[in-house]
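Step one of this worksheet: look at the structure below.
Of the protein chains in this complex, one is absent; all others appear in place.
Labels run A and B following the written order; every chain starts at residue 1.
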Amino acid sequence: MIQPVTSAVGETTGSPSAKSAGPSLVAVGQAGVAVELRGLSRSYGDVHALDGMSLDMTPGELVVLLGPSGCGKTTALRVLAGLEDADSGQVVVGGKDVSSVPTSKRDMGMVFQAYSLFPHMTARDNVAFGLQLRGQDGPTRRKRADEYLELVGLNSQADRYAHQMSGGQQQRVALARALAIQPKVLLLDEPLSALDAKVRVQLRDEIRRIQLEVGTTTLFVTHDQEEALAVADRVGVMRAGKIEQIDKPDIIYSAPTTAFVAGFIGLTNRVSGHASDGIVSVLGSNVPLLPGSPTSGGVTALVRPEAIRFTPSTMGSGPGTATVVATSFLGAHGRVQARLADGAILLAQMSVGETVALHPGDIVDVAIAPSRVLATA
Amino acid sequence: MSAGTGQAGPAEAKNFGGPGDTPVDADALTQVAMEYPMAPEIAAGSAPRKLRAAARRKQAIIRRIVITLVALFMILPLAGLFDFSTRLLNGKRTWRSWSTVFHFSQLTAAAPDLIAGFKITMALCLVTAVLTVALLVPTMTWIRLRAPHMSKLVEFICLLPLTIPAIVLVAGLGPVYRGIAHTLGTGNIWLCFIYVILALPYAYRAIDTGLAAIDVKTLSEAARSLGSSWSRVMLKIILPNIRAAVLGASFLTIALVLGEYTVAYLLSKSNLSVALFNLGLSASGDPRLTAAVSLILLIFGFVVMFGFSLIGSARREKKVKK
Partner (left out) sequence: MTSQTSLAQPAPAPSTGGGGRLQRMKSGVGTAPFLAYTALFLLVPTLIVVIGAFQGTGASFSLGNFRELLSSGPILQSLGRSLVLSLVSGAIGAVIGAVVAYFLSTAPPGGLLRKLVTAASSVLAQFSGVMLAFAFIFSFTGRTGLVSRTLNSWFGVPLADVNYFSTLTGLIIVYAFFQIPLMVIIFLPAVDGIRPQWREATESLGGSTWVFWRRVAGPLLTPSFLGALLLLFANAFSAFATAAALVGLGAPLITLQISQALTSETGLGAPNLAKAEALVMVVIVAIVMAAYYAIQKRSSKWLG
């Protein structure tokens, strides 16, 4: 059973669905198909937007393609949709090669970053658009449209136009429209990037919830790493037309395989240390190294803020101590910046209690937790 | 309608296996088989058909055909103009008109009114543009800053000339210009006053867009809070930031003045179009010379417009690069 999505701040849902939302919504719908992108390459002149990029998606999975602008993530999505041609490589959906199939026959739902909705149609008509193209008659498609609007929590807006809705509402309608045709694949091209921060956070959770309920294989493109980690089954970090690492969010975060991935996700401190035998000695602590790091010699360790703790100094000076520069209180936790002897600034994330106990000018001891870190030469 | 890919992507990349629908060659086949040995269900002969590229190419071809056809039709009268300017009644070619055009002394002798008309029109272009900008920019800035409730009224007034054709206006201008004749004289230059009115709708829109883009209120409040006087705000803060809009407004005004005939004729004044008219249609005029001059003016106008669009995009590129 589909439950209507709970309303976001400031938006009202219609009355909770007393009627059966129709087992048709999920049971008949595609339970998700497997998607393979094989060796996609696409160049524009000298620029290689895609450089032999490959990706396998299991049915029902939500994969996020994450990366800086120009890394090819949007190009990959558009090649999958059929909106761009690849110079070489294949797109395989549900075991069938669709590389030569035009967009209109690929049966994929798409949500764009902006201008998603047809401005001259109501929300209901927008959602019903794809259904009409599939030959459903008036009453049927209106009913289905209303069901999907309810799924995204907007059945009260069914008769409104795009310019009468907020950005978040528009994107929800766009999502309903994409899902209403029960597509094989759902494609989301930076759907939240144009929205306010608060709306973004709420809407991404709802997108994830809906996607899990409906079970469609989904490709989600974004440049916001927090967003990526929050919604994905797997995150693929892309750079220069290729996927550099693709893993579950917690693995991407805690075990990056390259310095680029480590630097792109979350915050990192770059601290010099000395490696030997798979352990790096940095600021007086010994920390195990992740695979991919040099095993000996002088290295730069990439340490996450939450792995660092500052405590009021017992040593007073020497390696392993730092001087507090600033503290900030972030609600659930705190952050402290301290300057090392060589002038570099370290950022630590600690509990509120520990943070407020420190003041600018205090000398602190630096302790680094023994969780594995990546290092570069 | 381009699917957006034409606008987003740069030039098309090289096609794998040949354009659009042509069959794939053997090398490509081998390559496909080697790269994807695990894909038995993929037909060995298929390469990704470049659907988008093919569609774009087709569209480009149709576009060029359509526009060329229309362009040919539009050029026809201009070609006729050129032909006429060089043709004697007995069918022989003569370049006399053209040599007259390009030799200033000959031209002055052959069509003194035309030269005079050209000069006065040039002066009118300048004066009208300056007057229009001087009238509109302070007023519209003032409205944004001090009197937003008047903006609807001013907008209405500025767009009124679109609804009141020049010919109608001129029917009521008699007394006004009689008054001007008493005070300022009957010179042709005083056409500038009514030309400003004719230019209002176009100049208003251009300047309105420019002012809207720069958040006048914030800029001037910032300047004022730092101690600037109002005139400084206008000259040093507002004007430089709406340079493009002011240029656009002046440009539209100039285009209007260059071609204006109605008011000048009915107020018994002379300008370029009036002189040209007389040259072409009066018994004492020279049609061939008129044809040559008309063509020159049209080409000149085209070059100016084209050049302006180049400047416009060059400035935009500079801004983006910054």
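List of remarks:
Quick note on the criterion: contacts are C-beta pairs under 8 Å (C-beta built on N, C-alpha and C of every residue); 3 or more make two chains touch, one makes a residue touch a chain.
Remember, it's a predicted structure, so these values are computed and weren't measured experimentally.
Shown chains touched by the hidden chain across the complete assembly: A, B. Note that of B:187, B:240 or B:287, the residue touching the chain absent from this view is B:287. Which of A:35, A:49, A:66 or A:83 touches the hidden chain is settled by the complete complex: it is A:83. Checked against the full complex, the one of A:74, A:116 or A:349 touching the unshown chain is A:116.
Subunit B residues in contact with the hidden partner, per the touch definition given at the top, are 1-8, 59-60, 62-63, 66-67, 70-71, 74, 76-81, 83-85, 87, 89, 135-136, 138-139, 142-143, 145-150, 154, 157, 160-176, 193-194, 196-197, 200, 220-221, 224-227, 255-256, 258-262, 265-266, 273, 276-277, 280-281, 287, 290-291, 294-295, 297-298, 301-302, 305-306, 308-310, 313.
Residues of subunit A that touch the chain left out of view are 81-83, 102-110, 112, 114-116, 118-120, 129-130, 133-134, 161, 163, 177-178, 181, 187.
Keep in mind that, in the parts below, only the chains that are shown with their structure count from here on.
With each centre defined as the average position of its C-alpha atoms, the distance from subunit A to subunit B rounds to 47 Å. Looking at the complex, you find that subunit A touches subunit B at residues 38-39, 42-45, 47, 78, 82-92, 95-97, 99-100, 102.
Residues of subunit B touching subunit A in their complex: 3-5, 9-11, 13-16, 35-36, 39, 41-43, 46-53.
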